[in-house]
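This report refers to the structure that appears directly beneath it.
A single protein chain has been removed from this complex, and every other one stays in its place.
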Amino acid sequence: MLLSPALAISAVLFTLGVAGVLLRRNAIVIFMCVELMLNAVNLTFVALAQSLGLGGQVFVFFVMAVAAAEAAVGLAIILAVYRHKQSVSLQNMNLLKDG
Amino acid sequence: MTLTVFWIFGVIAMGSGLLCITRKNPIASALWLVVTLFALAALFVLLDAQFIAVLQVLVYAGAIMVLFLFVIMLLNLGRPGPTDIKGPLGLLGATVLAGALLLLLRPLGEAPLPAGIQLPPGTVATLQQQRGMVGSVATPLFDTYLVPFEIASVLLLAAIVGAVVLAKRKL
Partner (left out) sequence: MTGTTVDLIWLAPALALLGFVLNGTLALARPTAKTLVSTIGAGVLLAAFGVAIAVFSAFTGLHAPTEAPVVFRYWSWIPVGTLQVDFALQVDQLSLVMLLVVTGVGSLIHLFSIGYMKDDPGYARYFAYLNLFVFFMLVLVLGASFPVMFVGWEGVGLCSYLLIGFWFTEEVNANAGRKAFIMNRIGDFGFMVAMFMIFWSTGSLDFDTVFAHAPTALTAGGTAITVITLFLFLGCTGKSAQIPLYTWLPDAMAGPTPVSALIHAATMVTAGVYLVARCNLLFALAPVSSAVVAGVGALTALFAATIALQQWDIKKVLAYSTISQLGYMFLAVGTGAMTAGMFHLVTHACFKALLFLGSGSVIFALHRAYHHTHSHEDAQDMRNMGGLARYMPWTTALMWIATLAIAGIPPFSGFFSKDEILTAAFARGSVEPIWLVFWGLSLVAALLTAFYMTRLMIYTFHGPNRTGEREQTHLHEAPWILTGPLVVLGVLSAAGGLLNVPELYHGGEWLHHWLEPVTQPGAALRPEAPLASGTEWMLVGVAVAVAVIGIVGAWQLLKPERLVPARNAPEERGLARILRNKWYVDEIYDALIVRPLVWFSRVVLWQEIDQRVIDGAAVNGAARGARALGWANRWIQSGQVGTYVAVFVVGVLLILWRAMG
């Protein structure tokens, strides 16, 4: 059975994604790390679909749709931010704090 | 034999994932992520999800990642920025937290699946035999998950409109 190794690989990939988000400041790279996490989850879905039914594979499909939408909107946001700040570094994105 | 191949691709995925998050150049990161996605596609094939594997290559590695690269190049970010990676303190924090996460996730892989929700062995394989690779995914998609499927299409439309609105200088 490939379930255990698949889950282990998935866990490692997910952790790598989290670590990347924590480590990086470049918004685009952080985005890629999020994609990495999504893919880790996809792997879990596919692995479990083998024993729990094909609903898992359908869900991967939905995850991809959401990821595509997210990438389109997210990258557009980054583009818009870059236009304002000439930077995509999170260090410069601190408008959440008043003043 | 399958297990060995599985592990080979798994190690490729994990290794290129690690490289993805550690490369200073965003383009390098993106290309390493593409490698990870390809490796994952291979894992999907080994897990009897050929259709998903094809989608993975087409949609993820093909479309989404090209979009990423396109934006990176559009913004002329193809070289490492001065503050792209956090300093030693950030590295330490990220390592600790990631390690803790991995530690916490580890028991999940070993826990046995509850017997009640498991299908009898071979059910999925039979289904794929009967309906074909695509059909076995398509049937639940257009049957049980029809409404979410339609909503997903609305979501994509909204994303397209939203992206245009956000990215355009003037409407």
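As written, the chains take the letters A and B, and residue 1 is the first residue of each chain.
Rule of thumb we're sticking to: a residue touches a chain if its C-beta (ideal position, glycine included) is under 8 Å from a C-beta of that chain, and two chains touch if they have at least 3 such contacts.
Everything quoted here is computed from the prediction, not taken from an experiment.
A.B. asks: So one chain is hidden, and I want to know which residue out of B:L58, B:M73 or B:L104 touches that hidden chain in the complete assembly.
C.D. replies: B:L104
A.B. asks: Looking at the whole complex, which of A:V18, A:L36 or A:A65 touches the chain that is not displayed?
C.D. replies: Among A:V18, A:L36 or A:A65, only A:V18 touches the chain that is not shown.
A.B. asks: Could you list which residues of chain B touch the chain missing from the display?
C.D. replies: Where chain B meets the chain not shown: residues 86, 90, 93, 97, 100-101, 104-105, 107.
A.B. asks: Need a quick check: the contact residues on chain A for the chain that isn't drawn.
C.D. replies: Residues of chain A in touch with the missing chain: 18, 21-22, 25, 90-91, 93-97.
As a convention for this text, only the chains that are shown with their structure count from here on.
A.B. asks: Could you work out how far the Cα centre of chain A sits from that of chain B, in whole Å?
C.D. replies: 8
A.B. asks: Which residues of chain B touch chain A in their complex?
C.D. replies: Where chain B meets chain A, its residues are 2-3, 6-7, 10, 13-14, 17-18, 20-22, 26, 29-30, 33, 36-37, 40, 43-44, 46-49, 51-52, 55-56, 59-60, 63-64, 67-68, 71-72, 74-75, 77, 81, 83-86, 90-91, 93-95, 97-98, 101-102, 105-106, 108-110, 113, 117-119, 121, 123-124, 127, 136-137, 140-141, 144-145, 148-149, 152, 155-156, 158-160, 162-167, 169.
A.B. asks: For the complex, give me every residue of chain A touching chain B.
C.D. replies: 2-9, 11-20, 22-26, 28-29, 31-33, 35-36, 39, 42-43, 46-55, 57-58, 60-62, 64-73, 75-80, 82-83, 88-89, 91
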